[in-house]
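In this view, the complex is presented without one of its protein chains, the others remaining in place.
Order of writing sets the labels: A and B. Residues in every chain begin at 1.
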Amino acid sequence: METISTDVAIVGAGGAGLRAAIALAQADPALRIALVSKVYPMRSHTCAAEGGAAGVIKPDDSLERHFDDTVGGGDWLSDQDAVDYFVREAPKELIQLEHWGCPWSRAADGSVAVRPFGGMKKQRTWFAADKSGFHILHTLFQTSLQFASIQRFDEYYVTELLVADGRCAGLAAIEMRSGQMRRFDARAVIIAGGGAGRMFPFTTNGAIKTGDGMALAYRAGVPLKDMEFVQYHPTGLPSTGTLLTEACRGEGGVLLNRQGRRFLQDYGMGPETPLGRPVLKTMELGPRDRVSQAFWHEQKKGNALSTRWGDAMLLDMRHLGEKTINERLPLVRDMSISYMGVDPVTDPVPVRPVVHYMMGGIDTDIDAATSLPGLYAAGECACVSINGANRLGSNSLTELLVFGRRAALSALEFVGKNAARPLPASLAEDARGRIRELMQRTGGKETVAGLRKEMMQAMEEHAGIYRGGEGLAAACEKLGELRRRYRQIELHDKTNVYNTDLLQALELGSMLDCAEAVVQSAAARKESRGAHQRLDFPQRDDRNFLRHSLASYDAGGAPRIGYRDVVITRSPPGVRDYSGGHDE
Amino acid sequence: MNRNPYLRPITSEWIFRHPRYLRYMVREFSCLFIGGWTLLMVWGLKQLAEGPAAWAAFLELLRSPASIVFHLLALAFAIYHSVTWFNLTPKALPLQVGEGFVPDWVIAGAHYAAWVVVSSCVLILGGAL
Partner (left out) sequence: MRQVELEVLRYHPETDREPHFQRYRVECQEEWVVLDALNHVKETLDPTLSYRWSCHMAVCGSCGMMVNGEPKLACKAFLRDYQGVIRVEPLRHFPVERDLVTVIDDFVAKLARVKPYLIPKDPPPEAGEYRQTPAQLKRYKQFTLCINCMLCYAACPEYGLIPQYLGPAAIALGHRWNRDSRDGGREARGEELAAKEGVWECSFVGACSEVCPEHVDPAGAIQQVKIESTVDWYQEHLMPWLKK
């Protein structure tokens, strides 16, 4: 089998992966870096993020405030030492990106502009129109092209991590175009493979968000942390699920129910603020979990708008005016017109909460290290945790940069102290054998599309915005069943060259593992906190659950759930108050 | 190796795949007429240098039916080329004013205006106006 020898292998070439690669290349030009991704870097889902990246730069803002907003927004499940590190590094990373040429939107005096965003008391979200993620991704990708030491392996699907002597020492990957397995020998591995929102049927996530990176670490023995916390973004398009940025509300857009009422004021986020003059951290600028949950309640009351694609609410941006919309929300306007047939300049746009982000992921510490020596993780696939039980908008893009770099530095340090050790050839051979078995299997009764649909239905029905004990138990059972039936999949396409039937089967395997971690963790967490809301346990329970859940892989059955205390330093758990009019 | 990337052959059918390609080829084809007209003018200069008889013969040639047809076609192609060219100039010469750009019609319009001025001068000098 063709073997590629490298120093650091990075799985995933989105914002976090590219940032890590650049950090490594800058720190040591002699270091060999293999950037391995199942898609070309510019296709990474970072490109779809719209609103912006948070970092303190304005004189009336402070690291302390960013810390408080993040910790409160996370319903006190964030590790506060990590949040401290994060808010401190944030402005440095965003400025670094600007130094690399990122086309941030500007104020009249030429300084970087910031916009209001949900759950933040001060304006600190840097943005590039409404394509911030796109511009960040392309800036990083283009910057990475100047480093000869970054060797890219585009359209390689990593199937397994290779672990020997208790150390992660490489990976096995399928070169998509030829179908051939390749072995990568690496002295350290960084996983930056993104989230797993595609386990749900309605999501802002693109096709590639199937949790492959999470599954790799999980199956190698690293726990998945806080998987039950799945973020619903309040404003997705009902027809396609794709994202209308929170910036719509940051710029002053409002949410209406069927009767035209700004209903958020009925759910602790009032009083109603003047039209077009949003007040930070209240009403439509409340945190995503609260806004999505409010919609759910409105739905139950019969106040939701009925559309062809189900219930919705209205996002009204008419009062912003055509000029502002064209300048700051051009993508939003284009998407509303193309996919909903509605022009936000003249009409309110139907929207509804859709799955957007996974707060949970690969268990890492403040240095982006996992419990497996030599393995690091950063970005949405990782859980440090800085986002806790609910992520504030625009913290994620910054997280990619801060922890992408942090993972790189940790990996570099590890490589400096640990010589390369030869991998037994059998590891990669076994990995290839497993793929061969799947490809050559006959008599299978299951299809990828069939199992995938059942998984999505179970997640939608039982693991949505509000959950219940019975529903979660049913979901756990269903996913266990799907896990067993997965072994019965027979592929229709058994050829080698660019086999997407095989690819989707492997992606389904990743999603099933991640989904099982989600529902098992959710069933075990008998409280409501942030994005995890239970009708049978509606209160937050700090005495028993001020802890992270840790789901550990068990090849034969359901994951084992354990717990670890949250690191609390200076902000004891308090009340999340998003009602307006409270003092600074 | 089981890969075998297939390169689809390129034929001249691309010209007919969309009206824009045909219009482009017509624009490019105009060079034949414009070039031919230029050669005719050079020939005319030569005839002028050779004396009144040669010049008269040249003018006679210009009045022939074939020449009229050629000149009408050449004028049509020249106008087509010029119009397409002028309409494209704003793409090559964006003029930024503050945060906006000078509208396309202004830049193209300036070219048309210059065309009218120059053509008027030529016609006046030539005695036609």
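Keep this in mind: a contact is a pair of C-beta atoms (placed from the backbone, for glycine too) under 8 Å apart; a residue touches a chain by one contact, two chains touch by 3 or more.
Please read these numbers as outputs of a predicted model, since none were measured by experiment.
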Residue among A:151, A:239 or A:265 touching the omitted chain: A:239
Which residue of A:466, A:498 or A:563 touches the chain not shown here: A:498
Residue in contact with the excluded chain [from A:6, A:80, A:125 or A:143]: A:143
On chain B, residues whose C-beta touches the chain left out of the figure: 2-8, 10, 14, 17-18, 20-21, 24, 28, 88, 91-94, 96, 98-100
Interface with the unshown chain - residue positions in chain A: 39-40, 42-45, 47-48, 57, 95, 98-101, 103-112, 131, 134-135, 138, 142-143, 145-146, 154, 177, 206-208, 239-240, 242-243, 331, 334-335, 338-339, 341, 447-449, 491-493, 495-501, 504
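Note that in this section only the chains that are shown with their structure count from here on.
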Where chain A and chain B are represented by their mean Cα positions, the distance between them in whole Å: 56
Residues of chain A defined as touching chain B within the complex: 177-179, 495-497
Touching residues on chain B, where the partner in the complex is chain A: 1-4
